[in-house]
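Before we start, here is the structure in question, set down as structure tokens.
All protein chains of the complex are present and in place, except for one that has been dropped.
Per-chain residue numbering starts at 1, and chain names A, B and C are given in the order in which the chains are listed.
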Amino acid sequence: MKVKVLAFGIAKEIFGSRHIEVDMAEAANVQQLKAVLEQQFPRLKQLASYLVAVNDEYAEGPQALGERDEVAVIPPVSGG
Amino acid sequence: MKVKVLAFGIAKEIFGSRHIEVDMAEAANVQQLKAVLEQQFPRLKQLASYLVAVNDEYAEGPQALGERDEVAVIPPVSGG
Amino acid sequence: MIDIQITDKPLDMQACINMVMHPQCGGIDVFIGTVRELTKGKQVLRLEFEAYEAMALKEMRKIAETAFEKWPVQRMAIHHRTGVLEVGEVPVVIAVSAAHRAAAFDACRYTIDTLKQTVPIWKKEIFENGEVWVAAHP
Partner (left out) sequence: MIDIQITDKPLDMQACINMVMHPQCGGIDVFIGTVRELTKGKQVLRLEFEAYEAMALKEMRKIAETAFEKWPVQRMAIHHRTGVLEVGEVPVVIAVSAAHRAAAFDACRYTIDTLKQTVPIWKKEIFENGEVWVAAHP
């Protein structure tokens, strides 16, 4: 399946785009997505940390992804 | 000597005036002033507490008073 | 910069904030006191504030100076109103700026807490059937 991944802040610069599409196995989970992203964009591993959100909620590694999910890479936040 | 005493809040109502004059011995102190005031105005003793200020500063009992001092009775404050 | 005012005019909150703004400040904490409708279940119609003005200004300045000693703050404004205030009106505004927000919060809270304990200002609550000087009696 294709998963669309939104990128913000420095992740947008690392991806070179506000969103990218990633090829994943059916029912792949967040953990697997992170592994794929880190392989394609090794600079992600240099961040202090980053999280993944699924449908506007922070998601843990085991959470399964679907093609219609809105997935986002969340680098360290710095609002306020 | 005559000491002029300013009154605020409920003290103004107890004295029936914004200021009164009290007859005191020369070099009487704050403690003695309080005793005289409490005799003339026994309702002062019903207050939760009250302090005396001399020349815009809180004053302790032993502080001596002069005729030119600005003396004030400070009932419990409730600003803010 | 410390700005202390006692006035019988409505307080201008935005002016207090503008007064403490500073290019090196990263955070401002503002406390705004407001007149509550109810006190211990009784309907307050209005309040009257009276100040021993010269001493109150001095005591407020002392509090501000102590706050500047205790925390790395940049500017502080303390404005207190006197006279008759209706429900919803604002008797006090305290605005504090600092490079980092923790100092602004700590200093602002210290200032209102101490102001309520030491500054010679008195508040009379006026109810439908009487009035009372707040905190006067045990």
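Methods note: contacts are C-beta pairs under 8 Å (C-beta built on N, C-alpha and C of every residue); 3 or more make two chains touch, one makes a residue touch a chain.
Here the structure is a predicted model, which is why all the values come from computation and not from measurement.
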Displayed partners of the chain not shown (whole complex): A, C
Identified contact with the non-displayed chain, of C:Ile2, C:Ile32 or C:Ala54: C:Ile32
Touching residues (missing chain, whole complex) on chain A: 6, 8-10, 12-13, 46-48, 53, 56-58, 72, 74-80
Contact footprint on chain C, counting only the chain that is left out: 13-14, 17, 21, 23-38, 87-88, 97, 99, 101, 104-105, 108-109, 112
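Please note the rule applied: only the chains that are shown with their structure count from here on.
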Between chain B and chain C, centroid-to-centroid distance (C-alpha), Å: 26
Approximate Å spacing (C-alpha centroids) for the pair chain A, chain B: 72
